[in-house]
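These notes concern the structure reproduced below.
Missing here: one protein chain of the complex. Every other protein chain is in place.
Chain naming follows the written order as A and B, and within any one chain the residues start at number 1.
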Amino acid sequence: MRKTGFLLASLAASLIATTALADTAVKIGVLNDRSGIYADVAGEGSVIAARMAVEDFGAADKGITVEIVSADHQNKPDVGVNIARQWYDQDGVDLIVDVPTSSVALAVNEITREKNKIFMNSGAATSDLTGAQCSPNTIHWTYDTWQLAHGTGSAMVENGGKSWFFVTADYAFGHALERDTSEVVKAAGGEVVGSVRTPFPGTDFSSFLLQAQSSGAQVIGLANAGGDTINSIKQASEFGITQGGQALAGLLVFISDIHALGLQTAQGLVLTESFYWDLSDQTREWSQRFGEKNGGKMPTMVQAGVYSSVLHYLKAVEATGGKETEALMAKMKEMPTDDPLFGKGVVRADGRKTHDSYLFRVKKPEDSKGPWDYYETVSTIPADKAFRPLDQGECPLVK
Amino acid sequence: MTTVTETSSPILVQQSAGAMPRHHVLIFAGLLALSLAAPFFLYPIFLMKVLCFALFACAFNLLLGFGGLLSFGHAAYFGAASYISAHAAKVWGLSPELAILSGTAAATILGAAIGSLAIRRQGIYFAMVTLAFAQMVYFFSLQAPFTGGEDGIQNVPRGNLFGLFSLRSDFTLYFVVLAISFAGLLVIYRIIHSPFGQVLKAIRENEPRAVSLGYRVNRYKLAVFVLSAALAGLAGATKAIVFQLASLTDVHWSMSGEVVLMTLIGGMGTVFGPIVGAAIIVTMQNYLATFGAWVTVIQGVIFVIAVLLFREGVVGVIGKWIRKPL
Partner (left out) sequence: MFELLGIPPQALFGQLLLGLINGAFYAMLSLGLAIIFGLLNIINFTHGAQYMMGAFVAWMLLNYLGINYWWALLLVPIIVGAFGIVIERLLISRLYHLDHLYGLLLTFGLALIIQGLFRNYYGISGLPYSIPPQLAGGQNLGFMFLPNYRGWVVAASLVVCIGTWFVIEKTRLGAYLRAATENPTLVGAFGINVPRMITLTYGFGVGLAAFAGVLAAPIYSVNPNMGADLIIVVFAVVVIGGMGSILGAIVTGFGLGLVEGLTRVFYPEGSAVVIFVIMAIVLLIKPAGLFGRTA
């Protein structure tokens, strides 16, 4: 729970305050994985991103005092719930951001609803956050399983990958990813020839990959995440599976995973993301600044999402002049989103934030111009197509 | 487990079996006063966590410190009970006291089943058999449809105690949890100081001798195993209601390791040690979260220091100073 005081800045601001705006003090909690498999996807980088949002917004000049705290949820729902509860009950936190790992995100979603605070999720994948378990207090910012499954699934089938075999991490999240993607594949005219459930977390995937290989499927869908994905891609390359003509589809892959794998191993992998640092001048400029603060590491889409969500929140605080939950949520849903990283978008009634989504292919080593030059854009999926239609989510808020 | 120092002579202990020695009465009273006052100063949820883990560690200590049996799979009973209790409260709609009871019952049955197999082995092999079964329970928790995989059972209603008192307020719930854990503690205290407890100590110190004295050693071992499992289950079932969540963390082997750590730091084979140990570890986890990834390093250092320098644990060392068994 690292504290960053912006007290001095706010003091200066109040001295020169010209507007009649009363000072508002908000406390933002960045809750994520700081020691486990998502520490590089989110971790300290998300805290940096949140701080950058506060600075770029110029919160101090606008009479808003922002304090940021952070904590490690270790990817355990019980730990996450405890911290969230304590933040809301004891420490006066108004907003929790990030929270990778679906199980923790769902738990924080509930506690936020109970305490009537605000939760802006960037790190978690489960589309249930804006589906059956949607909450008036939650906004799901960056990506979700529906988006990933549709982005990667339909694109692969269109490009001729008709038959699929899934290597699925044996936990609720892996199952959901497999189920969503299977539906997409079938709807697009493809077929699923088989799947194998792998113990989670695992290190040796060769045996499962061999089963995938002998199934003769054109596409091997990796319905897993983090270390599991890294290991399975590494071993697929080792066993000559990609060279043998079968394509790998990573259903949840972050740029930090590609960095860990190296292009030699990861080349040719197709994946869906909502953000890439090298998309436009604006993203490059921001990512450059981010990289300087984060030991040269470029931002992941999760970290970019934290920046963007905090920015939107602060705009709403400025607009409403307070931090009353209902007013802020209404404002955030009413006001279109616009920032240098994700461009224009909206926050829908079910809490889903929409923006363009991109299908990327990992470059060959010889095509890469330098470190972190990893992706080439295959296609852009427009914001209104990228996410699950509002009426299909079974969210009780949409009626 | 011959490392536990037992300063009192058998005769003294026999006397204490009748009435609680005065300094124990004082400590119990002090603990009670402290815990009644605590929620006015500290965060009740944090205190409830301490209470649940204190009960868990005491239950574990009953087996290790007094029965001389090192179980490396106590998370199984803690976790299974928390799942059953969460399921009972959420899906069956039972009131919290019934949910906790059903969780405890499940742990008792599980303890009886695993215990009857495990007690046939000794020492490290006993530990390994318990670990093996605990891993199976973990696997079951991961696979069974009702446990919700890695999401766990979330959003468990706290409900109304006896169908009457709402437990929504942390404050009310705190006193219920306090009552449960204190009752558990007194039961453990009673067991330790009963004739049954004396036989256990005899077995721990010298099993062949206990056999030659005509005790059916395995029956005693099984009994203490089941009792320990049931009380660990009580702790787990209560925790599920407090946090409104049952998750894989509760059944994972690292939870079994954590309870060993609590017992060791507090003082194995002492009555009050595990309470202190649980309080230390839970506090550490809560307040060290500031240090992010350094938490495991700090925990490791404490582990090493405890093993090298404080093998009797905090309470064990104090007990030595004042020359009274605590």
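Going forward, contacts are C-beta pairs under 8 Å (C-beta built on N, C-alpha and C of every residue); 3 or more make two chains touch, one makes a residue touch a chain.
This is a predicted model, so every value here is computed, not measured.
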Left-out chain, listing which of the shown chains it touches: A, B
Residue, one of B:Leu26, B:Met136 or B:Val211, that touches the chain absent here: B:Met136
Option touching the unshown chain, where B:Leu117, B:Leu186 or B:Val211 are the choices: B:Leu117
Full-complex contact with the absent chain, from A:Asp128, A:Asp180, A:Asp257 or A:Asp356: A:Asp257
Subunit A residues touching the omitted chain (full complex): 35-40, 170, 196-199, 201-204, 206-208, 210-211, 213-214, 226-227, 230-231, 234-235, 238-240, 244, 256-257, 259-262, 264-265
Positions on subunit B where the hidden chain makes contact: 1-3, 70, 117, 120-121, 123-125, 128-129, 131-133, 135-136, 138-139, 143, 253, 257, 260-261, 264, 293-297, 299-304, 306-308, 311
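Here, only the chains that are shown with their structure count from here on.
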Subunit A-subunit B separation of Cα centroids, rounded to whole Å: 39
Touching residues on subunit A, where the partner in the complex is subunit B: 1-2, 34-35, 39, 44, 70-72, 76-79, 81-83, 85-86, 89-90, 102-103, 106-107, 110, 170-173, 175, 200
Touching residues on subunit B, where the partner in the complex is subunit A: 43, 45-46, 49, 142-143, 148-152, 154-155, 170, 243-245, 247-250, 286, 289-290, 292-293, 295-296
